[in-house]
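Missing here: one protein chain of the complex. Every other protein chain is in place.
Up next, chain A:
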Amino acid sequence: MTSKPPTDMPPLLALTDYAIRFSTPDGAVKAVNGLDLAVARGETVAVVGESGSGKSQTFNGVFGLLSGNATTSGAARFEGRNLLELTPRQLDEIRGADMAMVFQDPMTALNPAMKIKHQLAETLRIHKGMNRRDAEAQALAMLKKVGIPEAERRIEQYPHQLSGGMRQRIVIAMALLCRPKLIVADEPTTALDVTIQAQILDLFRDLTGEAGTALVLITHDLGVVAGIADKVVVMYAGRIVEEAPVDALFARPAMPYTAALIRSIPRVDRDVEAVEPIGGRPPNLLHPPAGCAFHPRCRFAQDKCRRERPPLETIETGRRAACWFPFVDETSGREPMNAEIAGA
């Protein structure tokens, strides 16, 4: 896959003790807590979690897109600059130029009253100071690159005249126009058919591979990240509960929640009699459970899990997990989490 950057380079994006709180009429919601997360140059990081795990809010905060009742704390450093301390104008210079976002619903991400060419060219004119002709020429080249058929005709059209898959390609083209160092894609394929999803994932793989762009892929579906991610970060109830290189995560999940997520995915390539759902529901963040937030749904939970919250600790090189009883090796006293998966 993509070559791993040397580890001594400073990360492109580094979140340290990063937290987001929302004040609501019912009290404070701690949506994201004490997050430490690094994205290296050229790396593809998948951020996986259920609805409400804080995965989208984390990056909305990085891009300064949170609603008015939100407060952020800690640091979110992009190339060393703490984005949380920048003025809106300073942030505007980075957003869309050095880091770009691709949203789940491409229709709402595009201006319905603007032709495609104007939306695309706008980015280049603002960030690169290009004239209209050059900007439109470059926009057309980018549309061809992301695989829009009949790009010359499509660029003259409005968003409603395009299919969902094509609109998502336009949004991706727009994100790529200024050659950003980081793209954050929030559920970019969830609204699309599997065939179009596969096309979009192929596109991301090609683009990050050749341009060295770092990609953060936010999704609830562990299945889609297997073929594209270098590293996977699993979030639960506003915290990172596991982080691992993609192969290790699927082969040897350390945290029961990760293992349960993997076991809940149906397989298209083999017959399985049943998938194993995760019982219960994610916790209400207004009243998070004591101890480990996953303990009410965890079949390995013990007294300690109900009382004390496990810290996120390094369990191997490049692997972290927040669990009092992670599966690390045979001596941990617990059966490998993946034994049942491997035997399936």
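One rule holds in what follows: contacts are C-beta pairs under 8 Å (C-beta built on N, C-alpha and C of every residue); 3 or more make two chains touch, one makes a residue touch a chain; residues count from 1.
The definition used in the following text is that contacts and distances are computed from a predicted model.
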Choices "ATP-binding cassette domain-containing protein", "Sugar ABC transporter permease", "Bifunctional protein PyrR" or "Cytochrome b" - which one is the UniProt name of the chain not shown: "ATP-binding cassette domain-containing protein"
Touch criterion as defined above, residue of A:261, A:293 or A:315 at the omitted chain: A:261
Residue in contact with the excluded chain [from A:25, A:68 or A:149]: A:149
From A:76, A:140 or A:222, residue that would touch the chain that is not displayed: A:222
Residues of chain A (touch criterion as defined above) contacting the omitted chain: 1, 50-51, 147, 149, 163-166, 193-199, 201-202, 220-224, 226-228, 246-247, 250, 260-262, 264-272, 274-279, 281
